[in-house]
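Once you've had a glance at the structure underneath, I'll fire off some questions.
Yeah, one chain of the complex is gone here, protein chain that is, but the others are all in their spots.
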Amino acid sequence: MVDDVFDEVGLKVENLHASYGSVEVLRGLDFEVPAKGVSVILGANGAGKTTTLRAICNMCDTTGSVVLGDEDISRTGTAEIVRKGMAHVPQGRGTFPELSTLDNLMVGAYTRKDNEVKDDVDRWFEIFPRLAERHAQMAGSLSGGEQQMLAVARALMCRPRLLLLDEPSLGLAPLIIEDLFERFITLNKETGLTMLIVEQNANLALDMADYGYVIESGEIALHGSADQLKNDPAVQEAYLGA
Amino acid sequence: MSGSLVVVAKNSAEHKRWKYVQWAYLAGFLLLTPLVLEPFEIGKMNRALIMGVAILAVNLVVGFNGMLALGHSAFMGIGAFVTASMVQDENWDYWQVLPVVLIVGFLMGVIIGLPALRVKGLYLALVTIAQAAVFPTLVNIDELGIAARTGGPNGKGVSEEVIAPSYLEWLPGVDGARGGSAYRFWIIVLMVGITMLLITNYLRSRPGRAVLAIRDNEAGAAVYGVNLPIAKTMNFAISAALGSLAGLMWCLDKGFVAGQDFTFLLAIDLIIGLVLGGVGTLQGGLVGGLFVVWVNDLTKRISVPLGLYTLNGDGPLAKAIFGLILILFTFFAPGGIVSLWRLISTKLIHVVPLTPSGTPIEPLEGFDPGMESNRADTAMKMSIAGPVLLGVGWLLMNVNSLIVGVLAFGLRMTILLAPVAMLVGTNELKAHAEGNRPDSVKGPATMARNLGALGFLFVIGYALQRFILTY
Partner (left out) sequence: MTWNFDILPDFIFNGLSLGAIYGTVALALVLIFKATTLINFATGELAMLGAFLVYVLHMEQGIWLWLSMLIAMGLSAGLGVLIERTLTRPFDPADHLPVVLITLGLFLIINAVAGDIWNYQVRILSNPFGKFPSWVPSVGGDRFIMVFGSRLKYQSLGIWVTLAVALFVLGLILNRTKAGLAFRAVSSNVDSARLVGVHTGRTLGFGWAIASAFGTLGAVLVAPQLGGVNPNMMATILIYALAGAALGGLDSLGGAVLGGIMVGLIQAVAVTWGGVVVFGQLYMSILQLAAAFLVILIVLLFRPSGMFGTRRVERV
């Protein structure tokens, strides 16, 4: 379907199936995520967006191949996949509510063995000063936006090659969402971090992304560059509210 | 062999025939138990049935409501002591104590259940395990006349013996020497039957359905207007009343109750019986009761010499064997014996449910393997295997070894499958007459039908012979 469209591929997924019990949610997905780029997955509720990210991290029953860089990770355990450079910010943030903000970040660096962890913590505290203010507070007592920042910072603490973001805008006020997405863009431009974002807010996501996929009922219905998708009448009608 | 040997529509003539066979087996089991077994073995059967009622009580909470209850030994104890005290000290009759025991058990269930069931999680397990541990110490308290009522550490005996009145002496087994335990067997069977009927209806009633809904999805049930704490507590209280009923039956059967009979170990026995029988099935309790009592009996007789060390089942290790059985079942047969039996029986017979208009939801022809059918061969093998295994079992019976004895018993029981062979043989012949089978099917099918019928006749004849000889 998509064959080597990009110069360098960060993640390549072929014929990915996933199911919960007897219910098949993904029915053979093929897609690629360009290295150093931002890709976005759009789709309605229940289309299988979250499951796609979970399947990539081997958190549900899957078949098919998932290749990170040049390594097949479709049979690798979740914890090992993280060690290979994949970071995943799950839907609903998934912070550790009973751990302090600082400890949340430290857990994020769990897989690292170098001694620059402290420097990284300082760096993220600089980028997200609100987190620095609340470094000793339990994560469960942070506001929604702060928790989302914490979740992103925690994911970045493992110095990933690829960052998966599952609906980062969920439950946040519009101003905070814009701020958050600007930070994502800066991050991508400055560090060249590859990103794959699942988003319901299609306008925002397509503004930011280089490339996009639309999932319907567990299959890729459309794909193309962000501009192409923005101008596609079907996408406009279904997702952009035009 | 793929699919089932016999496919019948629900309530069709064939299905009814199959059901009659099952009822006949049950009736045979019930009628022969008090006749064939020795009095002490009838006593074990009684105990098994009593345990069955108690396990059913635990099942109401664990299997049907998804909460963990580990303290039903205490409810049994309460029922037993109330009965012993009322019968011995106040000269009440057992049937007069029955409502009292049910009410006391129900109230205890409310008292214990309400605090624990208001909150989600393992709190009921926490309370009930403490309850099981505390109960045996409470009966020893001298104050408030408790020890006087319960007999304290010595236990309490009931001097009035349960003897059949003259107008009931016609019951099978109720006469002369073995009269006592056989009469109690009939009382207990009657009580078990009524209990099973009531509980079946309870689970089909509105509150019963609420209880099942809570097990499957607590939040979902709440959204549909089920008051979680009330529904759970009522269910727990009913279960506690049922546990107390088992206690009454215990007292009625043994005529003696003591605190050390109702310890945490009894509570664990109930849980083991539940898992062995089948969590969340109505029959599971009775099956589990039978197995707990008889497996316990068997392990006690195990003695395996291993060089210098003798593995002795008649000691602490009996409990270890139970623990091992519990873990093995949890791993390999989480549905218990009942689900294993269902697995086998779906291989034998498949009952297709009906639509409201009375036609099968799937046409029976859809299950028919047609010309490729090898059902007749399987049935023939089954009809031959039954008598052969019966014979082998008969020969092995004389070997004086526990394990071989159990094996021999199991082998002899395979003859009970004879009616299946007969049914399949008849069906295949019918299909052949309709031109739906090759001619080669005729031989094995006829053989399966005839041999199966012979086997079934033998079972009936044997049972009748035993019945008439001893009755």
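Letters A and B name the chains as they come in the text, with residue numbers starting at 1 for each one.
The criterion applied here is as follows: a residue touches a chain if its C-beta (ideal position, glycine included) is under 8 Å from a C-beta of that chain, and two chains touch if they have at least 3 such contacts.
All values derive from a computational prediction rather than experimental measurement.
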Which of these touches the unseen chain: B:L26, B:V134 or B:A148? B:V134
Determine which one of B:W250, B:F322 or B:F456 touches the chain that has been left out. B:F322
Residue of B:L32, B:L98 or B:I271 in touch with the missing chain, whole complex considered: B:I271
Which residue among A:K12, A:K49, A:H88 or A:R134 touches the omitted chain? A:H88
Kindly note down the residues of chain A that lie in touch with the hidden chain. 57, 59, 77-80, 82-83, 87-88, 90, 94-99, 103, 106-108, 110-111, 154-155, 157-158
Provide the residue numbers of chain B that touch the chain removed from this figure. 62, 68, 70, 112, 115-116, 118-123, 125-127, 129-131, 133-134, 137-138, 140-142, 218-220, 223, 264, 268, 271, 275, 279, 315-320, 322-324, 326-327, 330-331, 334
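The rule we apply is simple: only the chains that are shown with their structure count from here on.
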Can you work out the whole-Å distance between the CA centroids of chain A and chain B? 54
